[in-house]
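Remarks on the structure that follows.
Note that one protein chain is taken out, while the other chains of the complex remain in position.
So that you can tell them apart, the chains are marked A and B in the order they are listed, and the count of residues begins at 1 in each.
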Amino acid sequence: MSTPTTTDAEALIENLDRKGPMHHFHHALHKYPWISPGIVLVIAIVIFGLINHRFWAISNLSLITQQVSIVGAIAVAQTLVILTAGIDLSVGAVAVLASMVMAKTAAEQGVPGPLALILGFAVGAAAGALNGFLITKLRLPPFIVTLGTLSIFMALTLIYATGRTINADKMGDAANILLWLGNPIQFGAFKITFGVVAMILLYVFFSWVLKNTAWGKHVYAVGDDPAAASLAGIRVNRVLFSVYLVGGIVLALAGWIAIGRVGSASPTILPDANLDSITAVVIGGTSLFGGRGTMFGTLIGAILVGVVSNGLVLAGLDQAYKVLAIGVLVIVSVALDQWIRKVRS
Amino acid sequence: MSDLSSIQPVVQAKGLIKTFGRVVGLNSANLELYPGEVLAVIGDNGAGKSTLIKCISGAETPDSGQIMIDGNEVSFKTSLDARAYGIETVYQTLAVAPALDIASNLYLGREKRKKGVLGTVFRKLDHSGMRTTAKEQMTKLGIGTLQDMSQAVETLSGGQRQAVSVARAEAFGSKVVILDEPTAALGVRESNQVLKMIELMRDRGLPIILISHNMPQVFEVADRIHVQRLGSRAAVVTPQTHTMNDAVAIMTGALKVDEKDQALGPVRVSATA
Partner (left out) sequence: MKNRVTRGRAFAAVAAVGVLSVTLAACSSGSSSSSTAASAAPAASAAASAPAAGGDVAVSLITKNQTNPFFVAMAAGAKKAAEANGVTLTLASGKDDTDVAGQVTAIENAVAQGQKGILITPAGPGVNDAITAARAAGLLVIALDTPTDPASIVDITFATDNFVAGQAIGQWAAGKLNGAKAIIARLVITDKDSLTVDYKRDNGFLDGMGIDIKDPKVMGDEATSGKYTTGKGGDYEIACLVATGANEEGGQKGMEDCLAKNPDINLVYSINEPAGLGAATALKAAGKTIGKDVQIVSVDGGLSGVQAVKDGTIGATSQQYPLKMAEYGVKAIFDLATSGTKPAVTEGKDFFDTGVVLCTNEPQTTVTAAEQKDAQYCIDNAWG
């Protein structure tokens, strides 16, 4: 190693003509795909604040985190699925179904709070397992499977709930536990809820798991190239199934966060959570083709959507501009991903 | 030759038959791999060379016949079974996850966990340990240019990717490393690099099966050349006893080699044997 060999020298030359400033930027984006949405987020916060100074108020900024807590939690499950090159259209329906089970068993069967929670989590896990089963055992594409289960879970929710909202006062003693995540933590004007903390912990936990466990590496490998992963000895179907199962449990937690935030369990909330979560994931720099992306990016994506939504109201602009802005962000993100993937080889 | 004849093959296939519907893939095929040698397997398309290799690497199960490792009969249902016996394969498609880094790819499916509570309870991976070993492994194969083991594999050149794949096989292949057309997609310089890796592995005593179409390369590195034809072994020759033209003639059936002129036994004393 002390004396450079021919190959060393050649590699050096090769590296030299590669390393322009564009290359550095490309390389950085490649390694940290959340950089670009992060930059957009900072710009958005500056601009919205300049338009209306109230936007910068601590109370408003902490409010945004509360507003993104439900979709933020749902997007954790969506990130896992998209990392495996899948897509889950049923995420919102699963979260709402789990929340209705929690609230309704408590309100109507008088099930104690902790047990009602466990039932909700069990339903979330079962829903995820059903998706995973259909995708791995029947070998159906995730898009089709979750399109079908989206309708199924939505219909089950409406039939089970008979279309009705269950308010906190109907939940009896269980209300304390079911609404627990709605409790605020306040430091002066800065106010977040336990639900926000729960969402952030989800991100911290899954970031760690993806980076530091074999399972995490396998999730990336399966999404990157399932054939290669299989040849490398990874049981691809087992990894896929586990992703949907774990996703279902995360979605039940999102349902619990929703009860705490809204203060009731309603079968009609979150109608667009599937697209909203996909949006957050994509804006966050995770590739729809699987195998690359980070939890942190998704968190930035979710917050960015929340910032745009809140900022436009404060700016007095129509919500149609929000839809427009987010559409542009999605296209830019996907185009950027394509560019990042075009690595020199 | 007397001391060589007592050497037992590391891998031996006897009378393997494999049919796909009405197509005969293997028709009583034999193969022996001796310690410390590079055995090249050549043959026309459809001669059954890849079916033969798949049976040995566990990707296919033969209909009948025996596979023996160090003289003990084994039966492989999946490639994981073969791997448990120390048989590693470098696939033509490389089987790497492009977005993952070098170290992660090297350990894909066999990750090392941290010692103590972090590893057992929290299942934390030993990143630094894996990177260090990966670095050693790459250096051992003469790819010292790659410094950063946390670099994604997709940022590497074709030859470097191949090196990652070979390094993985070398790291875990305690018995045999099988390389399936490792230079097919590479340029001249990178091909040479791979051939050098093959020699390095051989010199450390690891026997290798090399499947290749490239005659000059085969004649450059192989100790013995197994010529597959019509589902079975037509002959085993050495670069010393036969020319490339002979090998092609055997492949096409134009030349028959008498058993006594073949190299059916070991020709090289392994470094470790």
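A few remarks follow.
Methods note: a residue touches a chain if its C-beta (ideal position, glycine included) is under 8 Å from a C-beta of that chain, and two chains touch if they have at least 3 such contacts.
Here the structure is a predicted model, which means the values were calculated and not measured.
Although it is not drawn, the missing chain touches A when the whole complex is taken into account.
Only one residue from A:Thr105, A:Ser277 or A:Ser309 touches the chain missing from this view: A:Ser309. The chain omitted from view is touched by exactly one of A:Leu119, A:Val145, A:Val243 or A:Val262, namely A:Val262. Touching the chain that is not shown, out of A:Ile159, A:Ile185 or A:Ala227: A:Ile159 (per the contact rule at the top). The chain that is not drawn here is touched, among residues A:Ala57, A:Leu140, A:Val197 or A:Val330, by A:Ala57.
Although one chain is not displayed, its contacts with subunit A can still be listed: residues 52, 54-55, 57, 59-60, 63, 66-67, 70, 89, 92, 143-144, 147-148, 150-151, 154-155, 158-159, 162-165, 167, 184, 258, 261-264, 266, 268-272, 274-275, 309-310, 313-314, 316, 318-320.
Quick note on the criterion: only the chains that are shown with their structure count from here on.
With centres taken as mean Cα positions, subunit B sits 43 Å from subunit A.
Of all the residues in subunit B, the ones that touch subunit A in their complex are 79-80, 83, 89, 91, 93-100, 104-105, 108-111, 113, 122-125, 127, 139, 142, 144-145, 152, 154-158, 168, 189, 193.
Subunit A meets subunit B in the complex at residues 1, 5, 7-8, 10-11, 14, 27, 30-31, 212-215, 217-218, 220-221, 224-225, 227-229, 231-234, 291-292, 343-345.
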